[in-house]
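Left out: one protein chain. Kept in place: all the others.
Chain naming follows the written order as A, B and C, and within any one chain the residues start at number 1.
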Amino acid sequence: MVEATAIPHAGPLRRLLRRKLALFGLAIIFLVVGGAVFAPLIAPFPPDEQLFEGLTLFGEPMPPGGDFLMGTDLLGRDLFSRILYGARTSLIIGVVANGVALVIGTLVGVLAGFIRGWFGAVLMRFTDLMMAFPALLLAICLAAIFQPSLWIVAMVIALVNWVQTARVVYTETTSLAEREFIAAEKTLGASRTRILFRHILPHLVPTLIVWGTLGISVTVLLEATLSFLGVGVQPPTPSWGNIIFENQTYFQAAPWLVFIPGAAILLLALAFNLVGDALRDVLDPTQRGAD
Amino acid sequence: MIVGAKPIAAPLSGAATPLLCVRDLTVSVRDRGTVRPLVSDLSFDLHAGETLAIAGESGSGKSITSLALMGLLPNNVAVTSGHADLEGIDLPALPEAQMRPLRGAKVAMIFQEPMTSLNPVHTIGAQLSEAILAHETISRRDARAKAIEALARVRIPEPERRLKQYPHELSGGMRQRVMIAMALAMRPALLIADEPTTALDVTVQREVLDLLRDLQQETGTAIILITHDMGVVAECADRVVVMKSGRMVESGKVLDVFARPAKSYTRDLLAAVPRLGAGAKRGAPQPPAAQVPVARLVNAKVHFDLGANFLGRPTHRVHAVEGVSFDIRPGEIFGLVGESGCGKSTIAKALAGLVRHDGHIEVSGQQLSSLTAQGRKQICRDIQMVFQDPMAALDPRMTVGEAVAEPLLIHGVGTAAERHARAAELFDRVGLTPHQMSRYPHEFSGGQRQRICVARALALKPKLIICDESVSALDVSVQARVLALLEELREEMGVSYLFISHDMAVVENIVDRLAVMYLGQIVEMGTRDQVFGDPRHPYTQRLLDAVPIPDPARKGRPHIRPAGAQPSPIRPLGDPPAQLALRDIGAGHLVAALS
Amino acid sequence: MAGYLFRRLVQSALILLGVSFITFLLLYVLPADPVRQIAGRSATAQTVENIREQLGLDQPMLVQYGRYLTGLVQGDMGRSYLQKTEVSSLIAARLPASLLLMAGGIACELLIGLTFGIVAAIYRGRPLDQGLMVTSFVAVSAPQFVVGLLLLYLFAVRLGWFPIGGYGTFAHLVLPALTLGIMGSGWYSRMMRSSMIDVLRQDYIRTARAKGLSRRRVLLRHALPNAILPIIAMIGIDIGIFMGGIVVVESVFGWPGIGQLAWQAIQRVDIPIIMGVTMVSAAAIVLGNLIADLVTPFIDPRIKLR
Partner (left out) sequence: QGYTPDPNATPGGMITVTYKDDVATLDPAIGYDWQNWSMIKSLFDGLMDYVPGTTELRPGLAESYDVSEDGTVFTFKLRSGVTFHNGREMTAEDVKYSLDRVTNPETQSPGAGFFASIAGFDEISSGEADSLSGVEVIDPLTVKITLSRPDATFLHVAALNFASVVPKEAIEEWGTDFGKHPVGTGAFKLGEWTIGQRLVFEKNADYWRDGVPYLDGVTFEVGQEPIVALLRLQQGEVDVPGDGIPPAKFQEVMGDPAQASRVVEGGQLHTGYITLNVGMEPLDQLPVREAINMAINKERITQIINGRAVPATQPLPPSMPGYTEGYEGYAFDVDGAKAKLAEAGLEDGFTTELYVMNTDPNPRIAQAIQQDLKAIGVDVEIRSLAQANVIEAGGAGQAPMIWSGGMAWIADFPDASNFYGPILGCAGAGEGGWNWSKFCDESIDTMATEADSFTDPSAPERLEMWSEVYQKVMEQAPWVPVFNEQRYTMKSERMGGEDALYVDPVSIPVNYDYVFVTE
């Protein structure tokens, strides 16, 4: 019934690279990172140059094609160049800020779930408080008080987005902490830090991959909302979320202005997910053979 | 049809056609691209009303065989050749859609893990009547009536009330009985019981086995009983199939096989079976040394609070351990026996510092409750624990080599290379090969995992090892090896043990002294000879009486069935149970006064 | 149970107190003067001072906060600076619509997310699973404004199945709820998938199959309730996430909820309304979490509330 085909043992990296989907994901990530890093070399136009020939006589943007690979936006700027430069902002937000939020959330959730007692209770109630707190208001205040910048928006996102992760991680940690192998570690005299980092965190990886990769899209779009409120990067600096937000009412008149950056966000999130999924399968010994 | 070259379990009565006819069954697993057989060329017959035991070491393919018959193999495992005909229908070849109506109706199965085999979110009643409704077109109310009847048949008290309860509200034994009730409610032609009693203590095991037998007599169901306990085989089965590494080693009538095992493996297996009374032959335990005890409990208590009133105060309290005192002397094996839920594990946990306790517990002269974090860590070097379920006690994401070296790392012993060398040495010590160190726990069999846990416990050269049901899940041969290992280590390193088990035979074979617990308190304590040779407390007597005897010739002796509902350690707050006073009846043999 | 509820309610009240204080503080330091908005462009300095005094905005922050809190405890959320109407009546008029929308959104995301998640778990690793994964990422990555307009254009304008925005009947609810729910459905389908895969490996699923139950029954009755457990905690979280979404969805569909009220108030620093909406939404979130926690024991009898 089943063919016997032997495959020799291979290291995790080799095994990762053997997966087509993971390779596809890696390729996209490299493409985006490369595009962001080498934007000045690749971009056909400066990202904020409002080109005279970029608008029609009636002030309409140009559709993709011709000089403009992805068309132009409402100010006659080359969309392709803006997408390339926008990748810088969006990578920082989607990967760094989202990553920081994930780390904070994981730490809080894991500590609260593992240590319990009054410390855990205080952490969780603090999480509840943050969850109930209107994040946009915080953003507006920060916007009005500080000079808006990418780092502020990254900070706000990290401050706001860890909450959900914390709650989910908390639930999972509490049940993990009840598992017998944790008790076994305690009898070995393992310190709490060791149990946390060596034995609990690795088990949270699958959940974190789901949350982390879905979080990319969410934070990239959130960045646009925050920028709109004045917290984030200010025009004319492009970001993928911004490009969508600036142009979303034009989705019928100039669909490329919405769908191209949308597709970019989607691809980035998807690529990270593919790599993440593959990594999990490769690293998780219990998954071997199964599937 | 019959392949003569292979040993085939001979039919009990040659005339009748067998109910189940298994021929050359091969089940293989697809693993990392290779296909590896788990069960090879298995053949046997089974007739109506008969009980066939499948015995053999852990990982020999017993469960896989039964899953193959049910058509419930895991995704990556499949029947690759051979067939298994039930009343002429080849079960493994049936497509899922046709197999489904047969499940439950024709073949039913009681799974190995009773604790996890019931759905936690549905009531017992729902799960029972669902099984009935799946195969009969009757009204819900009739199904309910049948469910009550089925529960009554497995002698669960107050069946109507139980219907509304959830699995977690029942004890392990009850859950097992529910599983049996469920399987039997459909009156299958064939019932497969996969280690139905492994997780149960002797008294409950006794009840379950009796039940199966009674029911078989009533309904004429054929039973395949999978077990590693030769006592159970001897008591319950008509015929036996012995398996090893996925192959059948020997088969035949139980009486014959036990009396005249043909194969050396079977002989070894039978020889390894611990027998009650065999321990006495081992000679008297060493006289109690006058040294400081490694561990000492004085009036130790552990309570768990339950429920909450509107101020958040608990309303009930579990008196899990209620005033227990004993010491463990250096080099001694101290046994702790008692039925499920009597507080054995809780004592172990209190000693290991995993639960809070009241009273006085001291380990190598230091009182536990007054320790600092550093001191607690230090104590861990002296006291180690081997858990009941080795799979659960190992981090599934860590290689076993790392796991064994971990205690050394935690306590900062040696360099990485030294630790590795020490781990390799320990692997050797417990009968594993060092090149297995890079594997993960799920890649080992149950017995091997247990040995890994022992190796981990030994890494720090502790003074005391707590073994909480450490050998219960192992087949006899592996069990014997592990026990021998413990014994050896004691001799070599002078380690003491706290040995917790429900298997009286094992206990008798290994311990020097023991305590019998009931509802959180010790009812009898003394040396092995005192307690086994002269049990005074009625509870001890009942416990000993329930032990199955691995001798088919002594089948069917009458048992005292415990009557009425069991008393519970859960009491309202402010209503502690009465403390039993222990009376010395000579030479340190302590017995509680009868209440 | 009663004790648990009591403690949780006390904790919730403390959380709300915290939220109210932080919000008040933020609004106090916010560089935007509500009095300017009230007084208008032609106001003299005298008028401005008069208004500031009347509203008590000349008082120290803690005094103002104390006054607000005293009112709040008595159920008085103050009056809008610009509309002059009682905030409580403004919110009361709009809250039902928002709650309905959220309920619809949760229903949509559960319906879509859970179905997709279950199907993906069953067809794990096959093309259907991968297709659903991409779909869930599309759902998460799609900006709500565009999704709303697309749905509106397609189903209301082109096909005429639903009214073009508005409020009142069930037909009005479908598109807004869908728009709100689509993003969450992506999350739920991913979470449900992994939870389901986990549950399908459990022994009791094998038991259920061994009883000869139909595939449907095994999935829906035995796997689903167990798999949904980790998801329930998320429903509580959702209400918080929705607070951002309803602003967009309500404006696209002309839905008379508190999102629009809040948005206008923020643009014009109408502090009593901002405070009111914040408190109401915080209460909704806290309540949502509480309900999620209270519901779990009904699905999972093992969980005891303590």
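Please note the rule applied: contacts are C-beta pairs under 8 Å (C-beta built on N, C-alpha and C of every residue); 3 or more make two chains touch, one makes a residue touch a chain.
In this text the structure is predicted, and so the values were computed from the model without any measurement.
Note that the undisplayed chain, when the full complex is considered, contacts A, C. Within the complete assembly, C:266 is the residue of C:266, C:279 or C:292 that touches the hidden chain. Contact with the omitted chain, checked across A:140, A:158, A:204 or A:279, is made by A:140. Contact with the chain that does not appear here is found for just one residue of C:105, C:257 or C:272, C:257. In the full complex, chain A contacts the hidden chain through residues 48-50, 55, 58-60, 74-75, 140, 143-144, 148, 227-230, 234-236, 246, 249-250, 252-253.
In the full complex, chain C touches the hidden chain at residues 30-34, 36-48, 50-51, 54, 79-80, 82-86, 90, 93-94, 97, 149, 152-153, 157, 164-167, 250-257, 260-261, 264, 266-269.
Everything below uses one rule, namely that only the chains that are shown with their structure count from here on.
Chain-to-chain contact here is organised exhaustively, every possible pair of chains being in touch.
The distance from the centre of chain A to the centre of chain C, with each centre set as the mean of the Cα atoms, comes to 22 Å. With touch defined as above, chain C holds no residue shared between interfaces to two or more other chains.
By the touch criterion given at the top, residues 28-35, 75-76, 78-80, 349, 352-354, 376-381, 383-385, 387, 389, 392-399, 406-407, 410-411, 440, 442, 453, 456, 460 of chain B touch chain A in their complex.
Residue ranges of chain C in contact with chain B, taken from their complex: 1-4, 6-7, 202-204, 206-215, 217, 221-222, 225-226, 299-302, 305-306. Across the complex, chain C is touched by residues 70, 72, 100-105, 108-109, 111, 113, 116-122, 130-131, 134-135, 166, 168-169, 179, 182, 186, 307-313 of chain B.
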